[in-house]
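Here the complex is missing a single protein chain, while all its other protein chains stay put.
Up next is chain A:
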Amino acid sequence: MGNFAANEGLSIFVILVWLGINVFLFVYFYLAFLIERYYYTRVILGHALSWARAPAACLNFNCMLILLPVCRNLLSFLRGSIQYCSRTAARQLDRNLTFHKLVAYMIAFHTAIHIIAHLFNFERFMDSQLMINSSYLPYVLSQMGNNDNRSYLNPIRTNETNPTIVMFTTIAGLTGVVITLALILIITSSMEVIRRSYFEVFWFTHHLFILFFIGLVLHGVGRIVRGQTLESVKVHNPDECHSQFETWGKNGTNCPEPVFAGNPPMTWKWVVGPMILYVCERLVRFYRSQQKVVITKVVMHPSKTLELQMKKKGFKMEVGQYVFIQCPSISQLEWHPFTLTSAPEEDHLSVHIRIVGDWTQALYTACGGDKTVVMDAWTLPKVAVDGPFGTASEDVFRYEVVMLVGAGIGVTPFASVLKSVWYKHVQENKNVFTKKIYFYWLCPETQAFEWFADLLQSLERQMMEKDISDFLSYNIYLTRWKDAEAAHFRVQYEAEDDPITGLKQKTLYGKPNWDNEFSAIATQHPGSKVGVFLCGPMALATALGKQCISHTESGTEFIFNKENF
């Protein structure tokens, strides 16, 4: 339970505060339109007025929030500064995309309420123009302001129209249609199916948000929400005068004709700040991307993996972070994220890229993947690097005993961690707190990550030379295999090196028995705190979380860190 509170407590708190503010704004602005000033507006519209204004306020709030979680550089900067005060708060900033999506859903929800309320509003405004009867208050109210066309109440000024036409001829209506369409297109192209398989559609459609924000700011410019002016309320009290509407302004009454005016637009006050921040963010990204990046080494690994080693002046990273890479000669607009596989102690930064799609294939060709001759450095393509971003797994070094569990491609950030631990422990001979690492790698096929097996091989060799083979204990689990391969494994059972990876420690088949593993580690290291780090699927996360809780007994404590690398 303590683990849960430590991991999730701050997130839940943030969400509750956010929901609380939404509820507060909704109720506050709902009540704000039940006052005297809007008495006559409500005569025509009823409560639909408040039902439209309340979600509008929530929309202002959420549209302000939605730009903030995607200001990557701002978040990195905040993360770096907050880290010294509270690591939990710093880690909260890594969940920015989840928050962005939550706010987006809230925007969609409030948009729906807002539109439905306005459908009623339009209908009622139209009704009150069509019921031509001077004993009918809504009709009388709709005729106010016919002379100067400024002090009117009903934005529908004539009875020879219909709500659809009105919508397309008012600023509020037209901008409303534009922003709603932009929102719907953004949402449908952001569905997981589209996002995962056709990223470009998602990315380009998402830029409709520019149209969205322009429309949003202009939405209130027409001042279509109208109420009595303050001066008018002083001389014409709606409570007293509403029943005498047939004699307003005539000689001998206390009630002059009411004067109406529209509310000034408020949205810009909410969103101008974040819009400026976002513009700055894009400028920073552009500036950083212009910094010179030199590819120093290109390594073609088997199974379609390309390793790029690059140098960028002033680049600082922490273990487990990722960068965005752009190659202008392939595509001016595409930036793709890759986990860094180099350690902070190294003088270069490296990424391992699997060739799976168009962009990676083009990068492979551009870096001379098809050629067998050595390429000159100046023929390599120019690349731009933005980052580093994301979770820093510095926490790994705070534990004496560490369990690293990587599933499939989740093993990539651990390359950085292992290399860094290696540098810290051996070459700089610092007094490293971490004394033992248990590394578990679950994958359906090892071929895709042969480069990682190479890394483990070289670490193994170096450890044997320094006589500290006990430091790292790795367990590779092959979870899927073909029958033909199985025959080969059986035959090679007696060989000294593992037939698949060439490592001294044998590949194991199937899934690990976590119960046994945890018990073994608990017995080996009584009385210590063991940090468990996972990069893999949710099911594994739940399983490991449970194991941590059940094996945390007197003495050994397992602390689960579920990081999204």
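Quick note on the criterion: a residue touches a chain if its C-beta (ideal position, glycine included) is under 8 Å from a C-beta of that chain, and two chains touch if they have at least 3 such contacts; residues count from 1.
The rule is short, and it goes like this: contacts and distances are computed from a predicted model.
**Student:** If you look up the hidden chain in UniProt, what protein name do you find among "ALA-interacting subunit", "Ribonuclease kappa-B-like", "Acyl-CoA dehydrogenase 6" or "Cytochrome b-245 light chain"?
**Tutor:** "Cytochrome b-245 light chain"
**Student:** Of the residues listed, A:Met126, A:Ile325 or A:Leu380, which one is in contact with the missing chain?
**Tutor:** Residue touching the chain left out of view: A:Met126.
**Student:** Which listed residue, A:Ser189, A:Asn237 or A:Ser528, touches the chain dropped from view?
**Tutor:** A:Ser189
**Student:** For the chain that's not shown, point to the residue among A:Ile82, A:Leu137, A:Leu181 or A:Val299 touching it.
**Tutor:** Answering carefully, the residue with contact to the hidden chain is A:Leu181.
**Student:** Tell me where the left-out chain touches chain A, residue by residue.
**Tutor:** Listed in rising order, the touching residues are 112, 115-116, 119-120, 122-123, 126, 162-164, 167, 177, 180-181, 184-185, 187-189, 191, 193-194, 197-201, 204, 357-358, 491, 494-495.
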